[in-house]
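For this depiction, one protein chain was excluded, whereas all remaining protein chains were kept in their positions.
Naming follows writing order (A and B), and every chain is counted from residue 1.
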Amino acid sequence: MNISIYCFLIVSALMLAIGIYGFLTRRNTLAILISVELILNAADLNFAAFNRLLFPAGQEGYFFTLFSVAISAAETAIAIAVMINIYRNLKNNFVENLDSMKW
Amino acid sequence: MDYTYTILILLLPFLSFLFLGLAGKWLSHRAAGLFGTTVLGVVTVLSYYTAFTYFTADRVDGVFQTLVPVNFVWLPFSDALHFDLGIMLDPISVMMLIVISTVSLMVHIYSFGYMHGERGFQRYYAFLSLFTMSMLGLVLATNIFQMYMFWELVGVCSYLLIGFYYTEKAAVAASKKAFIVTRFADLGFLVGILIFGYYTGSFSFDFTGNAVYAANAVHGVVPETSKALAAGGFILPTALFLMFIGGAGKSAMFPLHIWLPDAMEGPTPVSALIHAATMVVAGVFQVARMFPLWIQFAPETLHIVAWIGAFTAFYAAAVACAQSDIKRVLAFSTISQIAFMMVALGVCLPEGSFTDNHASLGYMASMYHLFTHAMFKATLFLCAGCIIHAVHSNEMEFMGGMRKYMPITHITFLIACLAISGIPPFSGFFSKDEILVAAFQYSGVMGWIMTGIAAMTAFYMFRLYYGIFWGTENKEYHAHHTPHESPAVMTVPLIILTVITCTFGWILPGTFGSYVSATGEAYHIHLDWSVAATSIGIALIAIGLATWIYSGARQPIADKLQATFPRLHRWAYKRFYLDEVYQFVTHRIIFGCISRPFAWFDRHVVDGFFNGLAWGTHASSNGLKTLQSGRVQQYAFVFLVGTLLLILMLIL
Partner (left out) sequence: MNFLSLFVLIPLLMLLGLWLVKGQKGVRAVMVVGSSTLLAMAIALTVKFLMDRAAGMDAEMLYQASFVWFEPLHISYAVGVDGISVSMLLLSGVIVFTGTFVSWDMCKEYFLWFTLLSMGVFGFFISVDMFMMFMFYEIALIPMYLLIGVWGSGHKEYSAMKLTLMLMGASAFLMLGIFGIFYSAGGQTMNVLDIANHTGGANLIEFSKQCLWFPFTFVGFGVLGAMFPFHTWSPDGHASAPTAVSMLHAGVLMKLGGYGCFRIAIFLLPEAANELSWIFLILCGTGVVYGALSACVQTDLKYLNAYSSVSHCGMVLFAILMLTTTASTGAILQMLSHGLMTALFFAIIGMIYHRAHTRDIRQLDGLMRVVPFLAVGFAIAGLANLGLPGLSGFVAEMTIFVGSFENADMFHRVLTVVATSSIVVAAVYILRMIGKILYGKCTDPIQLQMHDAHWEERLAVIVLIACIAGIGLAPAWLSNLIQDSVQPVMDSVHNVAHNISQCNPFQ
C-alpha cells in the first residue's frame, strides 16, 4: 500500500504546529518539553519520509532520524532531571516562577 | 638728597604688623602696645625728617621737585602696562605723611589708655600698624594701581577695626556694610583705572608723558591716533569720574556715605584715625592726585564733583543737627567737612589751557582743610572717646554738665569746635575761609551755599558741645558712674593736637600755600576779609543760636521745634531713611529677587536638566528592559514571527 507523501507531510506539519503552539503557550516545563519533542519528531518524520521519497536507495535520512531520537532521549533525560531538581526546590515547575537567577 | 630710606616708612609698620600679628599671642599687652607705638614713633620721626628735608630743599623753577626714590615693577601685565610699587614724594604726599604719622602716633598713644585691658589688645595694635602702612602706601603711591592696592588694604583694615568688637552684632554688621559699600564704589575706581591705563598706556602719576597718549603703545587693535582722540574727548573724563566714584565711596559722598555713621561701632580711637582724619580723606586725596588731568581734560566733570560735594555737605549737616549719638554727630560732621574739601577741588577753574594758582585756589584750600580738619577732627573724636570712656555710653542723654568732671577734655573739645566752626585764630578758620573764597570765585550761588553750610556746622557742633558739657545733667546716671577725667596717656595726645589746631593757622601766616598749591609754585595766602567777615559773622550767629537753644538746663525751644516739625526731625534723625532704602535694595532686590531665583534656577532648572538626563536614561532603559524579559517562550514567539515574516518577504 502506497501512502502518499502528503499524508506524512500533513501529519508532520500538524505535529510541528502543535509543538510550536505548545512550546509558546504552555507554562509547565514538562509540557514545554513534550512540545519540543513533538517538533523534533515532526522533523524526524520528515527525514524518514523524504529519504524514502527522494533517495530510496540511501539510508542517511534514517540514520539521522535515529541519531535525532537518541539525542532527544538524552536531552529529555537531562531536562527531566533538571525539572525534578527545580521541582524539589520550588515545589512547582512553571516557567514564570523560574526567575530567581534573573538580573 | 637720597630719599631711599623712605622705604622704611612703609616697611617698619608692615614688619610691626607681622610681628604683632604672629607673635602677639605671647606678648603682654604692655609690650605689644609699646612695640607698636615705638615703631610708629620711628616712622613719625622719619616722616618729619623727610618733610623737613623735602620742603627745605631747593626748588627747581619755583616748584618742588617730584621725587621717586624707589620704584620697581611688582607685576608685569604687558609690554607697556605694569604694576609698579614705589614711593613718590611731592608736596601733597609729604604733607599727607605728616598728617598720617602724627594722627596715627597720637592714636597709638591714646589707645594705650582707651583700650586698656581689652581682649585682643595685641590684635588691635597689629591692625593699627597695618592700617598705617597701607595709608602711607596709598599716599606715597607712584601710580594709580598702587593706590588702588593700598586703597583696598585700608578698606580691609577699616573692616577689621570696625569689627574689632566682633562679638557685638552691630559692630559686625557695620564692618560688613563699610566694606561692601566701599567695595561697590571701588568697582568704579577699578574700571576707571582700566580705561585710564588702556588709553594712556600707563598707570603712572607722571602725567607729563601720557596726558594725551603715551608713546609706547599697548597691544591693541585701535591705532594710536584714534586712541588719543578718544582719550581727549570723553574717555578721560569718564575714567576720571569712575575713579571719583571710588573716591566718593571712601570719602562718604552722597549717596555712598551710609557706611560711615555705622562705622562708629568701632573703637573710638579707630574712628579718630580712620574715619575722621586719614582713610576717609583718601577720596579727596585721589582727586587731588589726578588733579592735573581733571583740570586739563575734564573741568566740567570736576564741577559735577563740586555739586555732589555741596549736596553731601548740606545733607550731612542737616542730619547732624538731629542725631543724639555723639559719635554719629561727629561722623556726619566728618562727611560734611570732607564734602567741603571735595567742593574746594571741584570749584577749581582752568585758566586757559594751563593750571593757575589763583584760579585753582580750591586745590590748595582743599589740602589745607584736609590738614587742619585731620587735626581738629581727631581731637574731637579723641575727646568723644574720653567722654565715652567716662560715661560708658554714646548717647547724649547720659551726658550733660560734663565740664565739671573733665576740664581738659572740655577745653580741647571747645577749641576744636571753634576751629571747625571757623572762628579765628584757630586753624579751621583759615582753611575754611580759603574754601569759601574759592567757592565764591566759581559762582556766587556756590559761595553762599557753602557759607550757609558752614553756619550749620557751627550750629550742630555747638549743639553737641552744649549737649555734652552743659545742658541737663543726667544726675541719676552719674551717681552710678561718676565721670572722671581720663589718664594722662589719653589727655596728652588731645593737648598736642589742640596745640597744632591753635597755632597752625597763624604762626606761619600763609605758609601752607607756599608748600602746597595747584602748580607747585609758592602761593601766598591772603585772607579775603569780606568773605572772612561774612563767614565769621554767620558762624557767630549760628553759635549764638545754639547757645540760646541748647545751653540751658532745660531746652524749651529745642523741644518746641521738635514738636512743631515732628516729621522733619524724625526724617533727619533717621537720616532721611537712606539706610532703609539700601537695606531694601540689597536684601529684597539683590538677595530676594536675583540671588534666590538664581540659586533656585541652578538647583531646579540647570541641575534639573542633568538630573532629567539621568532620569531619562534610566526610564528608557527600563522601557527597553521589558523587551529582554528572559522568557524563552516570548523570545521563541518573536523568533517565529520574525522567521515567518522573512520567509514571506523572500517568497513574495
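Just so it is clear, a contact is a pair of C-beta atoms (placed from the backbone, for glycine too) under 8 Å apart; a residue touches a chain by one contact, two chains touch by 3 or more.
It should be emphasised that the depicted structure is a prediction, and the values quoted were computed from it without experimental measurement.
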Shown chains that the omitted chain touches within the full complex: B
Contact with the hidden chain (one of B:G197, B:G247 or B:G400): B:G197
Residue among B:I7, B:V172 or B:I304 that touches the chain left out of view: B:V172
Listed residues B:Y110, B:F150 or B:Y466, member touching the removed chain: B:F150
Which of B:L187, B:A488 or B:V585 contacts the chain that the document leaves out: B:L187
Contact residue for the chain not shown (choose from B:V499, B:A599, B:A619 or B:V641): B:A599
Candidate in contact with the missing chain, chosen from B:G86, B:G163, B:G283 or B:G346: B:G163
Those residues of subunit B which, in the complete complex, touch the missing chain: 73-78, 81, 83, 145, 149-150, 152-153, 156, 159, 163, 166-167, 169, 172-173, 175-176, 179-180, 183-184, 187, 190-191, 194-195, 197-198, 218-222, 590-591, 594-596, 598-599, 602, 606-607, 609-611, 614
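To be clear about the criterion, only the chains that are shown with their structure count from here on.
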Chain centre separation in whole Å, for subunit B relative to subunit A (CA means): 99
Residues on subunit A engaged by subunit B in the complex (per definition of touch): 20, 23-25, 32, 95-96, 99, 102-103
Complex contact set, residues of subunit B against subunit A: 630-633, 636-637, 640
